[in-house]
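Data block below; observations after.
Only one protein chain is missing; all other protein chains are in place.
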Amino acid sequence: MHHFTSAADVSDLNLLVEKAFAIKQNPFHHKDLGKNKAMCLLFFNPSLRTRLSTQKAALNIGLDTVVMDVGKDAWQLEFEDGMVMNGNKAEHIKEAAAVIAQYYDVIGIRAFAGLENREDDYAEKVMESFKKYAGIPIINLESPTRHPLQSFTDVITIEKFKQTERPKVVLSWAPHPKALPQAVANSFLEWMHLTNYDVVVTHPEGYDLANQFVKDFPVVYDQNEALKEADFVYVKNWSSYQSYGKVLHTDPAWMLTREKMKLTNQAKFMHCLPVRRNVIVADAVIDSEQSIVIPQAANREVAAQVILEEILRN
Amino acid sequence: MHHFTSAADVSDLNLLVEKAFAIKQNPFHHKDLGKNKAMCLLFFNPSLRTRLSTQKAALNIGLDTVVMDVGKDAWQLEFEDGMVMNGNKAEHIKEAAAVIAQYYDVIGIRAFAGLENREDDYAEKVMESFKKYAGIPIINLESPTRHPLQSFTDVITIEKFKQTERPKVVLSWAPHPKALPQAVANSFLEWMHLTNYDVVVTHPEGYDLANQFVKDFPVVYDQNEALKEADFVYVKNWSSYQSYGKVLHTDPAWMLTREKMKLTNQAKFMHCLPVRRNVIVADAVIDSEQSIVIPQAANREVAAQVILEEILRN
Partner (left out) sequence: MHHFTSAADVSDLNLLVEKAFAIKQNPFHHKDLGKNKAMCLLFFNPSLRTRLSTQKAALNIGLDTVVMDVGKDAWQLEFEDGMVMNGNKAEHIKEAAAVIAQYYDVIGIRAFAGLENREDDYAEKVMESFKKYAGIPIINLESPTRHPLQSFTDVITIEKFKQTERPKVVLSWAPHPKALPQAVANSFLEWMHLTNYDVVVTHPEGYDLANQFVKDFPVVYDQNEALKEADFVYVKNWSSYQSYGKVLHTDPAWMLTREKMKLTNQAKFMHCLPVRRNVIVADAVIDSEQSIVIPQAANREVAAQVILEEILRN
């Protein structure tokens, strides 16, 4: 593995999951792997669990990390060629990426969707430009359209908790007061295509995700119908892809409740966190034994460690 | 020791002081104690010396630290049960605490008093909730009502400099242009109750501290009277507890001057820093040989290291 920016960077998911299970048993087995190496973590948007889990994963393998919170306004980069840079952009991505690559061995980058211009967001300019100009491995810590460390975490979690060979996994939209990116949902589906799971997507009309991520997964606008016999229910809000970045409605009927969970096959409840209680999911669900959000979050560290090990070994 | 959030977590103060003196002699004696462990430092309010001293203490024992400056606005947590979280609070403390605990071995937390609602501040919601939901050791890096790492530092310092078995220690209020929490003063008194010192509290009327901290210590409204024969003078401003969070007056007559120090038994001058010169204390006092504020500040590292060692050994 050279970069880790999408599911396309994975050649053998089963092998990665096996490595994750081994790391859970003994996180400090490869304590020397990161010796004399260092990772730069570049946050254009704030991060809590991604930073905490990735830094801990790095510590486990003796890899030093240096964090740079740049903020999307603090350090405005020019991504276009040939521009006369007399405006508010003080550095071109060509220099920015190349310079960091002089000092560090890996760069982790978080840069959210702006949710204003769909074409811009889906072009993945930041991630692709760093890949192009840094010349060293790039790790996606959540980009406008993907969150692959979260998605790998989700697969590890399902593999850990699944009771049947081919579980039914439902990705369900839920209401949220603010406009959120499609990254987690897109990415989850992208990774689900690497599995043999029976995947169903459910959301209100107007919230269809991009075809490149949904592909042939069935989409059901009736949440109750979708939830029937589900083994895992992954709940997540996203803003509209068609009416790009818009919150079309916040219908509380889409919140995941105990009644809806009764339609499932005693499904496990999953969410990437942070989660708004009694908006996305009822207390009675997230506080129940069917909720696996905390072990799921714990797997963020494991997922990051597998990926770091793969990249350092390369 | 499991948590360290107040004097109540101390079972044998003399033993802790002995350990502090041993660490001062050889800070690197337990360099392997923190191996494969990591602490998360969570700052809801900014910190200078607490962060610098705690991170250095952790380095001394090979404990990795990861710092998260969350700011009180950046990451608003919901602390109440059963709320419909459709406002500005994006995460519930239940998930926040549990997730960090998946990655880290200890959590240090700073969260100041809001100084608007006394009941809220004195309920110590942040510290108590993390203790309840994290399930791993919590260290108080200054909370609304206490600053125990500072207070332990203060005891170490007095033990180091005291010339008599039972020194007279005066806690004196001093003026300050802004409203400050009562945490340092409360906490100092709480720890003084663990000693045999002759403690006197002095402040203008209207500045009485909460009974739970003062208990049976004599309170004298006449500063000159209180200072007589003092061996240590600990100066600190706090805003009113009764007229909660208010600055009732900023009378410069309460500033500690050379004349007032003459009333004492060549007392040592102490302050937790930062200190406003010629407002809290005259240059002639803080620049004199009687001032021990710098060795006192140096003991912050020692105090933090003792506590970290106690918690990791547990």
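Going by the order they are written in, the chains are A and B; count residues from 1 in each one.
Rule of thumb we're sticking to: contacts are C-beta pairs under 8 Å (C-beta built on N, C-alpha and C of every residue); 3 or more make two chains touch, one makes a residue touch a chain.
Keep in mind it's a predicted model, so treat the numbers as computed, not measured.
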Residue of A:104, A:130 or A:173 in touch with the missing chain, whole complex considered: A:104
Touching residue (missing chain; options B:275, B:292 or B:311): B:275
Sole residue of B:33, B:59 or B:115 that reaches the chain not shown, by the stated touch rule: B:59
Residues from chain A at the interface with the omitted partner, ascending: 36, 38, 40, 64, 66, 68, 70, 74-75, 78, 81-87, 90-92, 95-96, 98-100, 102-104
Positions on chain B where the hidden chain makes contact: 27-28, 31, 46, 48-49, 51-53, 55-56, 59-60, 177, 250, 273-279, 283, 293-294, 297-298, 300-301
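The rule we apply is simple: only the chains that are shown with their structure count from here on.
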C-alpha-based rotation, chain A on chain B, 0 to 180 degrees, nearest 5: 120
